[in-house]
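Below you'll find the structure, written out as structure tokens, and then a few comments.
As you look at this complex, bear in mind that one protein chain is not there, while each of the others sits in place.
For chain A:
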Amino acid sequence: MKYTEEHEWLDIDEDGIVTVGITVHAAEQLGDVVFVELPDAPKTVSKDDEVVVIESVKAASDILAPIDGEIVEVNETIVDDPSKVNDDPEGDAWFFKMQIEDASVLDDFMDEAAYKKFIA
């Protein structure tokens, strides 16, 4: 599992599909999530594109594309029940899956130990 400074987690499988969500820390900071808007898949995106809108009781935030690639699947269950993002942010409440060309771009991101230090 890799982590971004934007508090996203990235999990790559053997087929080069990266699952993206937000961290427990991010979900706690956001507070109760009440609205999620996901892009229509498939969608080609560039790193730092605003791809997801997430609103908590406090404020609106964006989820940025962490890398270049194609969004191939989105998690509609969190649109239907945004509170899942608070309940299981690093599990069932993933946001989208991306197909990437070159898995080595993930090397630049933090591992769990580095992320824990980052949010400490």
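Throughout what follows, a contact is a pair of C-beta atoms (placed from the backbone, for glycine too) under 8 Å apart; a residue touches a chain by one contact, two chains touch by 3 or more; residues count from 1.
Rule of thumb we're sticking to: contacts and distances are computed from a predicted model.
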item	value
Choices "aminomethyltransferase", "Phosphate ABC transporter permease", "Acyl carrier protein" or "ATP synthase subunit b" - which one is the UniProt name of the chain not shown	"aminomethyltransferase"
Residue among A:A41, A:V57 or A:A114 touching the omitted chain	A:V57
Touch residues of chain A, complete complex, unshown partner	6-8, 22, 26, 30-32, 34-35, 37, 53-55, 57-64, 82-83, 86
